[in-house]
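Notes follow once the structure below has been shown.
All protein chains of the complex are present and in place, except for one that has been dropped.
Entry: subunit A
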């Protein structure tokens, strides 16, 4: 950036800094969810996710190998091994053998065990348990350690949520249900709206201005008003709660924006192209299919993204028109709300489910941002 008259360098630095700050502030909450989804339940519950990137000091309760592993070394019975799993690089700063004094010894020191024998623990977790008598019992003695644990991430949560989890945790079915709702609900309104938008943009007929005004009006009608009347209607014609109903509802609710966006765009197509085609004998239907539709691609893409995001993220319409008492057709948003209610404390499941549900819209968003911005500008600035 060049220094422009009227702007001082100090101000420019302040400006850059505030942008970084603002972006950080806006990204921070989402980042928290993303990081949390890769941590175990214990990690999430014991330390803030912002600490997950750095080694942290933790108090752990570990055990030596069981007495069945003991070997005879001269006249001593010995168990040797490491307290941590292989490959971890935790460092012990203090340890102890009773819960009352978990930091009684430094690494390298030797402790007398209550059951007899001595235990030595090194900084890296290697230990040696020696005893004159044979060591009895099923499990090894407990060791309390204060250790600096390096950052550790896991894919376990995703495995639970996508593959192995039980009915409340597993999102796979809800994921496909959401997809089943979304795709037809995105495609169908586009065609219906495109024809209507063409008529409103390029055909002369009485009442056209009135219709455009009516569509602008319908654009802001709260869909809350439609819930009961339409549910009644769906029950009367026998489709009740189900996919057909939710597809129809999304189509109806998406139409005003679709028609409005597409009409605004189509009006901008040069008149010459259309008139030339008319002179060459093309019918309106041919003009629409061969000329208008291909030329309107950016507007069609904009609307498709809006409708996709809106139907994917929707909760209310799905709850009212789709999800029945059996819960077979639940969508992700609904399942997450239920998780919030029943397992509000299980952040590992919540964070992962939420991230699974927002991953697809985020991908669409970053891939098609250009069209989204264009659509927003066409939809609201006019």
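In this text, a residue touches a chain if its C-beta (ideal position, glycine included) is under 8 Å from a C-beta of that chain, and two chains touch if they have at least 3 such contacts; residues count from 1.
Going forward, contacts and distances are computed from a predicted model.
Participant: Mind telling me which option in "Acetyl-CoA acetyltransferase", "STAS domain-containing protein", "Lactose transport system permease protein LacF" or "DsrE/DsrF/DrsH-like family protein" is what UniProt lists for the chain we can't see?
Facilitator: "Lactose transport system permease protein LacF"
Participant: Quick one: which of A:62, A:135, A:161 or A:249 touches the chain that's been left out?
Facilitator: In the full complex, the listed residue that touches the missing chain is A:249.
Participant: Pick out which of A:276, A:342 or A:369 touches the chain that's been left out of the picture.
Facilitator: Of the listed residues, the one touching the omitted chain is A:369.
Participant: Per the definition of touch given earlier, which of A:45, A:132, A:172 or A:273 contacts the omitted chain?
Facilitator: Of all options in A:45, A:132, A:172 or A:273, contact with the hidden chain holds for A:45.
Participant: Based on the whole complex, identify which of A:77, A:127, A:265 or A:312 touches the chain you can't see.
Facilitator: A:312
Participant: Tell me, which residues in subunit A touch the chain that this view leaves out?
Facilitator: 1, 5-7, 11, 15-16, 18-19, 22-23, 26-30, 32-33, 36, 44-50, 176-177, 180, 183-184, 187-188, 191-193, 195-196, 198-200, 203, 205, 208-209, 211-230, 232-233, 243-244, 247-249, 251-253, 255-256, 259, 283-285, 288, 309, 312-316, 319-320, 329, 333, 336-337, 340, 344, 347, 350-351, 354, 357-358, 361-362, 364-366, 369, 372-373, 376-377, 380-382
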